[in-house]
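Shown below is the structure under consideration.
With one protein chain removed, the remaining protein chains of the complex are shown where they sit.
Presenting subunit A:
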Amino acid sequence: MIRKLNGLKAAGVAATMLFALPATAAECIAPADPGGGWDFTCREVGRLLSEQGLVDGNMQVTNMPGGVGAVAYANVAGKRADDAELLVATSTVGITQIAQGKYPAGTDAMRWLAMLGADVGTIAVAKDSEIQSLDDLMARLKEDPTSVVTSGSSGAGGWDHIRLLLLAQAGEVEGLDQIRWVQFDGGSPAVTQMMGGQVDLVSTDLGEIKGFVESGDIRVLALLSDQPVSAFPDLPTAKSQGYDVTGYNWRGFYTGGEVGDDDYAAWVDKLKTLYDSEGWQETAKASGLEPIWRGGEEFSAYVAEQEEQMAEISRQIGVIQ
């Protein structure tokens, strides 16, 4: 859901534009069109923040699509770096872009508030696929990296692609750049193309394809999480099969780089209160997110570290020089 759905070019109207809701101060920028993961993060967190009285009135959600978040990043860095009332939704996808130099600045240009949950990377095949297990997949790829047509909802070098390659790397597959990768406009279109026999494998977020896991139309070879997930305790992780790879897609927020320490700490506190609430725990699970908390300095360090890791992987697979 996090990525742009192609048909969805023409959207993004702030709720308050045409309907006079009470005047608000707090604003959340979703750097994408309505309907995607970032939009969801803003709207759901915004709703819960105002329901729980953590912000006054309604939180205004502004869609600012463009360049997989780069337009919003440039806008905040240039014009609203000290706006303490501003949250911007982001995720692992945004960090991947930053690491590959596709944003106007590095992660140090912003203050990173917190992550509230993460979607779990999933490697799946059609229910009648010849590929029986993760080991079987690796064996096929080792023999001929072009033999399996893989797909997901990001372009080549995007997070869906990278985490599949990480897994292949752990499986000692040679010639990672020869593996065929097909981009679709989301996880569910990729799965339906797989069901139609066009591609052999899908790598994407579990939350996007939950419905197909439940209906039994696809078989999950591996989840890229440390532990099995609560919604599907029977699905195997890559780790349990001897591949030490995780691939989360976390959801969180940043704010401008010149926001003061007090305001920064206040946002982290509010988000922590929200995270601990039953409302968020339920919302997160319903949308396929595992609630995971990292906030404040810990989160900032995590983001910086992830930026470095991503850059390293991107160099290895030749996405950046």
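Note that in this section a residue touches a chain if its C-beta (ideal position, glycine included) is under 8 Å from a C-beta of that chain, and two chains touch if they have at least 3 such contacts; residues count from 1.
One rule holds in what follows: contacts and distances are computed from a predicted model.
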Options "NADH-quinone oxidoreductase subunit J", "Sarcosine oxidase subunit delta", "Tripartite tricarboxylate transporter permease" or "Mg-protoporphyrin IX chelatase": UniProt name of the undisplayed chain: "Tripartite tricarboxylate transporter permease"
Contact with the hidden chain (one of A:G121, A:G158, A:G247 or A:G295): A:G158
Hidden partner chain, touching residue among A:T92, A:T107 or A:S188: A:S188
Of A:R140, A:R180, A:R219 or A:K272, the residue in touch with the unshown chain: A:R180
Full-complex contact with the absent chain, from A:Q132, A:Q198, A:Q227 or A:T273: A:Q198
Which residue of A:E85, A:D135 or A:D217 touches the chain not shown here: A:D217
Residues from subunit A at the interface with the omitted partner, ascending: 1, 4-15, 17-19, 21, 33-36, 39-40, 43-44, 47, 58, 61-68, 70-71, 74, 100, 102, 104, 146, 149, 155-158, 180-186, 188-189, 192-193, 195-199, 210-212, 214-215, 217, 283, 286-287
